[in-house]
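Everything on this sheet refers to the single structure shown next.
One protein chain is absent from this view; the other protein chains keep their places.
Letters are used for the chains, namely A, B and C, taken in the order the chains are written, and counting of residues starts over at 1 for each.
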Amino acid sequence: MTTSNDLIRGLPSAVEVEGYIETLSNWGRWGAEDRLGTLNLITPQKRVEAAALVREGQVVSLSRDIDPEDADPLHTGIAKVQRFMGIGELEHHLGRGVSRFDGITDYVGIAAHGSNTHLDGLAHYSWDGKQYNNRLVTDTVTSIGGCLELSVRDAYEGIVSRGVLLDIVALHDGDWLEPGHAIGPEELEEAERRQKVTVGSGDVLLVHTGHVARTLQHGVARENGKVRQPGLHAGCLPWLRERDVATLASDAIQDVQPSGYPDVSFLRPIHTVGLVALGLWLIDNMELTELAAACAERGRWEFFFAMLPWRMAGVTSSATNPVAIF
Amino acid sequence: MTTSNDLIRGLPSAVEVEGYIETLSNWGRWGAEDRLGTLNLITPQKRVEAAALVREGQVVSLSRDIDPEDADPLHTGIAKVQRFMGIGELEHHLGRGVSRFDGITDYVGIAAHGSNTHLDGLAHYSWDGKQYNNRLVTDTVTSIGGCLELSVRDAYEGIVSRGVLLDIVALHDGDWLEPGHAIGPEELEEAERRQKVTVGSGDVLLVHTGHVARTLQHGVARENGKVRQPGLHAGCLPWLRERDVATLASDAIQDVQPSGYPDVSFLRPIHTVGLVALGLWLIDNMELTELAAACAERGRWEFFFAMLPWRMAGVTSSATNPVAIF
Amino acid sequence: MTTSNDLIRGLPSAVEVEGYIETLSNWGRWGAEDRLGTLNLITPQKRVEAAALVREGQVVSLSRDIDPEDADPLHTGIAKVQRFMGIGELEHHLGRGVSRFDGITDYVGIAAHGSNTHLDGLAHYSWDGKQYNNRLVTDTVTSIGGCLELSVRDAYEGIVSRGVLLDIVALHDGDWLEPGHAIGPEELEEAERRQKVTVGSGDVLLVHTGHVARTLQHGVARENGKVRQPGLHAGCLPWLRERDVATLASDAIQDVQPSGYPDVSFLRPIHTVGLVALGLWLIDNMELTELAAACAERGRWEFFFAMLPWRMAGVTSSATNPVAIF
Partner (left out) sequence: MTTSNDLIRGLPSAVEVEGYIETLSNWGRWGAEDRLGTLNLITPQKRVEAAALVREGQVVSLSRDIDPEDADPLHTGIAKVQRFMGIGELEHHLGRGVSRFDGITDYVGIAAHGSNTHLDGLAHYSWDGKQYNNRLVTDTVTSIGGCLELSVRDAYEGIVSRGVLLDIVALHDGDWLEPGHAIGPEELEEAERRQKVTVGSGDVLLVHTGHVARTLQHGVARENGKVRQPGLHAGCLPWLRERDVATLASDAIQDVQPSGYPDVSFLRPIHTVGLVALGLWLIDNMELTELAAACAERGRWEFFFAMLPWRMAGVTSSATNPVAIF
């Protein structure tokens, strides 16, 4: 267990992380106009291979319910979910008793970042005013027009690939990692060895931390007023780039918190370097308890993965329901 | 072409349609507590077979862009799409220049019914105050609590199955069916014969009408003030039940408009009988132009289909992006 | 001080309160079609007299700030305030640098009931399915059409009358009444005697309890899980009817909580009997600290009062800013 007094073993220095912005960069790798980033790594062949993993036809949903009556279950202060009903459409327009059928509609409002399972698009973060592939954030993001580039809309082919779960919880005792537990590349590889699986190019990597399960049961963990969550530390960034992961996903926000750096600029290096430099798409706050059990039961940690974000112009996020199919 | 003066050939009488509520009913078929309706027809084996259709790994998105600046492209008066940006999260909370990274967020509001590609859940319609599987709408749907039952949330395993496109446009001249064109079962079967494909149990049936493409180009078609759209007439209902279609989808709202019945209770029999009696899930207003071309090019009208509605408690709809994968 | 173990002195029985629905009723008093209830008591002559109270021209605002970043300051779980900005309208539509002027706009969402200063319109409550002046709530209030009758829109002439502050806090030690303090008619009259003022027909009665000030400083008061607030007990209802108060307002929700009745039907008798039977408009959660000081300083507890609810069709509430002018 990593406590707040521990140094994180193997943590790169802030200067090193700053260097990652350039050394790990995918800018230009798929052309100056590219907007897909690491989704380019999901080739048609990769999808064919992924589909071959559907052997039983069993689906596991990787999202928790989104519930307007519990809009912010992780207490981030950011998540919003609103639902308003329109009951009795025909009666409203035609009068009571005129039609034997009637319609029910709804209006839903959502701020997907925060508590609920959601996709982070490439417009979500900037570093020194730049976004993925050398875009100036002041050009890319506007108040009225939304994200003029790098919207999740660009992922309209969905994220359909091989999914690989690395179950870090299973390397330790208990149902979840301790809040603040920092996962480094060696721990990812320890899970690979234990599970006899290797993360490769175009894969959707799912990291099981137990964070969501723990928080729903025990509430937000804090130490000296700071939120503590398990997650990857910045030393995983070269590994993610080397393995050419297409999408990083977990039942947490990817970044271990605290990240180990006093400078707020390095509060979330996985998000920052991942989204901006690598063009790496992220899926936060999944529900992975059931998936981890399903993998363990089968002794199989690879599966068909699909996430289909909505095709909405100009946004940084999509609340949606990813699935694993065995 | 069917004009407003024509009778619709083979159209069942209103009394016959009323009878469908009982004769075609799936109430109780999967138990008194069932909430999935025709999604029960998508068996694990069906998913395995569907995955086997992924041979090239090519994806076709079946949704148009959802765009807040053109929220209601089909001019239904119902669709709403709003997007609000939160720019400069770190700067807002910490002050200017404190952090080198910054975050962009958004809040999105949507009424999915109407113009945009969306799923109709089983709580969307009632007949004589009842919803699918003998639920009283006054029990099922509440103003504050939303749909207490039959929410699209129940489809959290997604709609993943074999998709079959029946290209009715290709049976006629032109890029789209005439507004008001009524498709009967014989025309569905004519398409089957031409395409050498048979719709079967658990399939997602996609019907290409060209309606969305025509409307975007020429605007809403009206005659004597009534909206005219191509679609299935009520005589298809026994066929849909017999074939055990799991989900009916099209680039229109399924129901031909006008439906051929003067009584408003029969304004949309496919919606009404489909949702309430069959428990048949519907996907309205897809974009099928590209898919029809992709099928024709390959001489193949079956493919892997996936739609992953959001897992939201208490709603009748989900705006989402279905895909076909070849 | 009333503690939770005390009986509330002078509290009418539940049966008596139930009787008030008929005995205190204003139904039909201003005709069967009346929608204004006690606002009928504000005659033109009353407004002229109120205007004569403007002697110094000093304004005291009776609302606290409504702040999206602290949307629910009284922690009711009901209040919602959202604000979204549209920055750079011209730049968005014309491009950067085209116009030297630019416009900023906003979209605001609010659920006025709950924490913020707001007007309760007559459609806000029902008793046995009826609303003011014998309206069936199922006729009056619809999901899509809103309040077809009794909307705050009907108060489009505003609430402009003599305001009278009864400072109940000043009858006791401290800056606020204890949570749960139940005010009866004798205490209202004690304040009248002390202040040498008499509440009369058409007056807006403001009752100073200190509740909002206390809650903002010390948080919500609870005992055995029940919220405790000072306010009027049900025994004030005949007094309010007899005095023909036009609007009842306070820095609380009018009703003492707990109300003294175990039956939930009598949870808020001032609201229930007031809105439904008397047609009495209510203004909840004002900020009265400054007003109480201004009155005490002048030895004058009557003033010109104005509240101008928005003219919105079909709603039960209006967030707005009432003022007192001396």
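By our rule, a contact is a pair of C-beta atoms (placed from the backbone, for glycine too) under 8 Å apart; a residue touches a chain by one contact, two chains touch by 3 or more.
Computed from a prediction, not measured in an experiment: that's the story for all the values here.
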Decide which residue listed in C:87, C:171, C:197 or C:296 touches the omitted chain of the complex.
C:87
Residue of C:35, C:64, C:214 or C:233 in touch with the missing chain, whole complex considered:
C:64
Interface residues of subunit C (partner: the chain not displayed):
43-48, 50-52, 54-59, 61, 63-69, 78, 80-83, 85-87, 90, 94, 98-113, 117, 123-128, 137, 141-143, 145-147, 153, 156-158, 160, 264-265, 267-268, 271-272, 276, 304, 306-317, 319-323, 325
Interface residues of subunit A (partner: the chain not displayed)
82, 84-85, 107, 143
Applying the definition given at the start, please give the residues of subunit B touching the unseen chain.
80, 82, 85-89, 91-92, 142-145
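The criterion applied here is as follows: only the chains that are shown with their structure count from here on.
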Distance between the CA centroids of subunit A and subunit B (whole Å) is 28
Nearest whole angstrom, what separates the Cα centre of subunit A from the Cα centre of subunit C?
46
Taking each residue of subunit B in turn, which ones touch at least two of the other chains?
82, 85, 107, 143
